[in-house]
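Here it is, the structure, as structure tokens.
Note that this complex is displayed minus one protein chain, with the remaining chains in position.
Which chain is which? They are A, B and C, in the order written, and residues in each are numbered from 1.
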Amino acid sequence: MHDLNPTDVSKETDVPVDTRNDATAKAADKAESTAKAEAKAASKARRSKLFADLAPLIGLAVLAIAFVVVGTSSGTNMSYALETLINQSVIIVIIATGAIFIFAMGSFDISLGASTLVAAMVAGLVHNATGSLWLMLGAAVLTAVVTSLISATLAAVFNLPVFVTTVAMLSVLGAVASALVQTTGGAQIRVDRSFAREYDTLTVKLIVAAVFIALCVFLFNYTRLGRVEKLIGGNPITAKLTGVSMKLTAIAAFGIAGLGVGLGAFLTVLRTPTLTVTSASDIGMNILVAMVFGGMVISGGPRSRIYAAIIGGISMALLNQTMAIMLQGMAGGAGIAQMVRAVLFLAVVWLAASGFRTKVLPR
Amino acid sequence: MGSFMQRTTGTLIIPVGVFAVVWALAAIDGASLFSSGDSLLILARTTAVTMLTTMALAINLNSGRFDFSLGAMALASSTIGAHIAITYGGGFPAMAAITLVAGALLGAFSGFLYTTLRISPLVSSLGVTLLYEGFAFTITGGANISFTQYPELVSFGKSLTAMIAVIIVALFAVYMVFDRSRFGSDYRSLITGQSAAVSAGVKEKGNAIRTYAVSGALMGMVGLIQASSKGLIEAGSINFSTIGIMFTAFLPMFVGGYIGRFSNDKLGYLLGALSMSVIGLGYSALRMTSAEQSLITALLLVAFLIFLSNEERVTRWWRRMKAGKGAAPSEPTSLESVGAGAR
Amino acid sequence: MRITRKTVAGTAAAVGTTLVLAACSSTASPEASGSPDADGDAAALESVKMCVLVADVTSSEALSFRDYYTQYVASEFPVEFVYSDELADAEAEKTAMEGFIANNCEAVISFASADRPTQLDMAEDAGIYYAVATGALSEEEYETFKDYEYYVGAIGPDVMTEYQAGYDMAQYFIGEGDTSFGIFGGGIPYYLEMHIYRAAGMLAALAEDPTTSYGGATEMGDILGKIYADGTINIGDFESDVYELTGYLETWDFDAAWQASMADMVGASPDAILAVGTGNAILGSAVDGTGIQIGDIDAYTEDNLAAMENGTLGYLAGKFTSINGPIFAATYSAVVGEPYRTEDGSAFALSQGYWTATSAEEFQEIIDADNVETPVYDADTLTPFIAQGATFDEFADFVSKYTFADLAG
Partner (left out) sequence: MTNDVVLTVTDMSKSFGVVRALKNVDFELRDGEIHGLIGENGSGKSTLTSIIAGSQPADSGTMIFEGGPWAPATVNESLANGIGMVVQESGTVPGITVAENLFLGETGQFSRLGIVNRRAMYAKAAAALEAIGVEGVNPAIPAGACDFQTRKLVELARVMMYEPKVVVIDETTTALAQDGRDLLYKAMDAHKTRGAVVFISHDLDEIMSVCDRLTVLRDGDIICTFDKEDFDEGAIRAAMIGRSMEGHYYREDNKATSNDEVWLSATGLNLEDKLKDVSIEVRSGEIIGIGGLSHCGMHELGKALFGAAPLESGEVVSRGVKITNERRAVRHSLGYVSKDRDTESLSLAASIRDNIASAGLRLIGKGRGGLITKGAENAYVQEPIDTLEIKAPGAGTIVSTLSGGNKQKVVFGKWIACGTEVLILDCPTRGVDVGVKQAMYRLMTQLKDEGKAMVLISEEMTELMGMSDRLLIMKDGRVVREFERNADLNEMEIIECMI
């Protein structure tokens, strides 16, 4: 799942590189042509890179336009629709942004949806027991971070492939969730409605999102953590031989992702105070789609972008709403909507990957 | 290679061990694994389904290609098959044939998308999953396909002989295709020597598409069996609700990879699937809730992974000595490659 | 791949075509009946946009209900129905509600019960009418919401009706002289309320025999309590000198363990299998030819008819196709300004039960009497209760006369 295997890249540029090798210190012309060649190659790389980075934004723009056009033409209440847009994307965006720390390292966590549910349930139970908002928040974050760290430590200590570890985690958490529900001796964990409504406001959501995303952007772009994660994602061996501790980095990454899940779970409780074993069932895959939609390279590495989750999350919400308006309640509409989603998804990914092709097929 | 004894032991220790343990547990609980007359049928049927799924997953994962769309292919192909068979008649033969062909085509298309778009296979499989789920949904408008009025279409999944036949034929076919055929040796050369093989003139794109097609056909068979054992097809499953089946294939896949070191990984997938099915019977004999079941299965998976990775550590030296199986064709299913395939 | 104008064009095309495809298919939508500007602030009497929350879009029951609304009612009344997608959980319900509100629905008829309170609050805040078409609010929920201005009310089997349905089913088979039973508990482990009450009803019916009890419990309350505590049914706890509980199955996992349990239940060849729901769909092909009869609570569909004809389905309690006619009438009436309120001015909570068939003939009568083309709740029957000044009591009386005898007899 290495997006561009180092070896392949070198293969592709092998011969030209060879012929460019002997810039003997004195042979000026040669040196020049070498520089030129590399300049050319580099600027080409830059161009395609730029385009690839823009692709998700283009997608976002197209979708936004489509949304406005379709919305207005079918008399949609746009202001409400806009608010809805935020409501529906903010949780995904938060969790996915945290998850980018995991994916940047080339790791893959499929259990995020399940841990969101468990964290939300614990938070709900805690609130019902204590009636405190802050304890509930704390419980959500704590639970999520702990579950996340369990996967991380399992994988790190026994050096298991993270993905499969999280596959196991997925079903463990599922079992935990149904156990938690059983404690209430009922179908669901219910948090007091009026309490939830009181805090289920745009302000709360935007504040939580802003704070967490700011933190992530800072850590990812302005501290060592983000850099070493991209390094690991790009080439784990090199990272190790450059003195990066895989285990510690992994644990840090999963910690942050856990924090994101915790906050997401917190908002989930506020948004839907009735939690069942099926709650948050879509989140796990949706954050994946959101990230990729936003231009995240699923196998991580230098091209990881912390903003991918935001772009992708909003794009998806836009798309879903547009489709909902257009296919209002026609039989099989959901199916068509999903097929359209698939095509757009593939189109965006294809553009985002353009300019990073290799001779052999990507893996 | 190891002696015949070692190989036999290595091959059989897991299935036999599992059976012994489960049987003992059931006995302690005063229950029997084969309480009802259908137990054997169920054993065969679930073994078949798990084995086919495991193979479908493994043949691509060996090449570092992760495929979320397995369940979607099973769903879409069986929906197509059933829909046509019910609308235009033709009975079970038609339904079976169409389902398998549809599966192969869906697989090939998935491979075509991946090789043409040249994006990460995992990502393209996400798109394909959405596409095929949506497709199946659109065919029936989201309604389940029920066979209550067409019992003849679902007799197949109730026949023990049919299920055993499926297992044998599939096993033989997959073995011939991947271990003995020209396609197979190209396929295996691409696994560990992608660039070298390509520069030696192996057609990677075509090989990949064919592999996906095989995987699709296998899942088509899965869809067929499930349709006939459930008596309905839940064509309304969307939003990735089909990916679950893939997760059931991991443990048997690792078991298969382990067994493959001693004999052949394909045989390993069968034995792995068999072990899982026996455990399944055990769950029901011990009357466990589905929560308990998923918990235990998960713990088994982790435990086995831990065993594998540490066994790798401990026996590294030993394995170097008997370098024979060091990088045998079956090896890629061991942890490293899944690490690479799905870190 | 080098990025060329071609690439971009290609992609643009892809995006374009998909959107177009979607657009076309939307115009092809069967629900696009009624004038195009039906929605929005167009005078309500002309046309009403009603949105329907459905948790289940795949069962034949759900589909027949849908057909009654979108094909019959929508053609008889100036109303446009907009259906939600399948709603897996509370989040999905909320998302769907948001979509409805954003798209100017004037009323919501809800078949989704994951989080009714939230739905009610959202509807009240948005000022659109909200009606419960299946199940009913719990006591305290009703107390909380009965005064909501935009809460129309609920018509449907309340939990007691569900309990009764289970009880009647068991009684029927006992009457047939059956003594050994299997129980299909469906969503009990998910604490699906109606399934739990139905199962409790079945056990209570058996427990009327003095030697019989479920873990010592013989009364509805105790039995319910035990099921809620266990989250399942343990046949080990079933004690009786007369009856035998030979097997129990729940959920729809279809995995090895589940299949084995099902095989056990069928293999024990009880006289009958009492299903809390979807029994024929799940077990039909398994019991086919074993002589075991299924008692089921489902809908009057072709599949179930076929099953009853070939004898696998012995008893069916089911909602008839047009059962949701009255709630539509009440909702419509409310939208156009004549909501029904109880004498103390609160939203109504009316109960309706099932129609039962124990033979292919009865079954046939029922579907002849009530179907999408000629429903028992047809336009003429419903019109008097839509903004025609009918009182609440008249309406309640109209709703309470729901039996086959009342409507088709």
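Just so we're on the same page, a contact is a pair of C-beta atoms (placed from the backbone, for glycine too) under 8 Å apart; a residue touches a chain by one contact, two chains touch by 3 or more.
Everything quoted here is computed from the prediction, not taken from an experiment.
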For this session: Would you mind listing the shown chains in contact with the chain that isn't displayed?
Result: A, B
Problem set entry | Of A:I86, A:A179, A:V217 or A:V244, the residue in touch with the unshown chain | A:V244
Exercise. Which residue numbers on subunit A touch the omitted chain?
Worked result: 3-4, 6-7, 9-10, 13, 15-27, 30-31, 33-43, 45-46, 49, 222-224, 227-228, 230-231, 234-235, 237-245, 301-303, 356
Exercise. Mind pulling the subunit B residues that touch the left-out chain?
Worked result: 176, 180-186, 188-189, 191-193, 196-197, 199-202, 317, 320, 323-329, 331-332
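Throughout what follows, only the chains that are shown with their structure count from here on.
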Seminar exercise, completed: A student comparing A-C to B-C should find more C-beta pairs in contact for A-C
Seminar exercise, completed: If chain centres are mean C-alpha positions, then the most distant from subunit B is chain C
For this session: Return the distance between the CA-based centres of subunit B and subunit C, expressed in whole Å.
Result: 37
Seminar exercise, completed: Shared-interface residues of subunit B (touching two or more other chains) are 118, 142, 238-239, 289-291
Seminar exercise, completed: Residues in subunit A with touches to at least two other chains are numbered 178, 282, 331, 334, 336-337, 343, 350, 357
Problem set entry | In the complex, subunit B residues that touch subunit A | 63-66, 113-115, 117-124, 126-131, 133-142, 194-195, 198, 204-205, 208, 238-240, 243, 247, 250, 289-292, 294-295, 297-299, 301-302, 305-306, 309-310, 335, 338-343
Exercise. Which bits of subunit A are touching subunit C when the two form their complex?
Worked result: 47-48, 51, 59, 62, 66, 74-77, 80-81, 84, 87-88, 178, 181-182, 185-188, 193, 197, 268, 271-282, 321-331, 333-334, 336-337, 340, 343-344, 347, 350-351, 354-355, 357
For this session: Using the touch rule from the top, collect the residues of subunit C that touch subunit B in their complex.
Result: 1, 57-60, 63, 85-86, 88, 189, 231-232, 251, 253-261, 263-264, 266-268, 280-282, 284-286, 288, 302-304, 306-307
